[in-house]
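Every protein chain except one is present and positioned as in the full complex.
Take a look at chain A:
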Amino acid sequence: MTCKKEFIQLMHHYLDGDLNKEEEQQLRTHLQSCKECQNHFQELKRTITLLESNSHLQPSPNFTNKVINSLPKEKKRISYLRWFKAHPAITAAAIFFILMFTSVFSAWNQDGHLSVSKEQNLIIENDTVIVPEGVVVEGDLVVKNGNLKIEGAVNGDVVIINGEHLMASAGEVTGELEQVNQIFEWFWYSLKDITKDIFAFTSK
């Protein structure tokens, strides 16, 4: 049949959705009159139906797991991040403690050198601070990373951090005398100090 080739071309264009109204009508009228072409068209449509029936083709049920398990390891940061998002309260508490401890520890480690809150009239020999005889220190005295020898008098509290109070002679301290040497004590002392400050601030 001579008509066939042209109309088969039209059929394929129709199946691709490429026909305009006019061409579609042309194909329709031809199919109604031509048995052979009608048959051809049915066969094509059936072939497509057969090709499209692939719902039975499914990967194994654990396909997704297999893929996920063979992926390269994700960045640690992301898994931590996800965990933190799931536990906000713990995260907040953890951050608080980290900041707290680091600030206290850094204050502890920071100044390895000797420091005195007041240097007036005091003698510093190597790592020993001496309050000479006849000298009266007014107010509190804090000595860090050094020993303290009191020969005169202190009119207030004395705190010695990371050092010793050398009981050389009959020095005089009117207030409390405190020695902080262990890291825990230092922590305790800072905590006490902070609370004291807070209360002092609120009571003002």
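The rule is simple: contacts are C-beta pairs under 8 Å (C-beta built on N, C-alpha and C of every residue); 3 or more make two chains touch, one makes a residue touch a chain; residues count from 1.
One rule holds in what follows: contacts and distances are computed from a predicted model.
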Among "cytochrome-c oxidase", "ABC transporter permease", "RNA polymerase sigma factor" or "PepSY domain-containing protein", find the name that the UniProt record gives to the complex chain excluded from display.
"RNA polymerase sigma factor"
Given A:33, A:60, A:106 or A:126, the one touching the chain that is not displayed:
A:60
Contact with the hidden chain, among A:44, A:100, A:122 or A:142, goes to A:44
State which residues belonging to chain A touch the missing partner chain.
8-9, 12, 15-16, 40, 43-44, 46-48, 50-54, 56-60, 63-64, 66-68, 70-72, 74-75, 77-78, 82
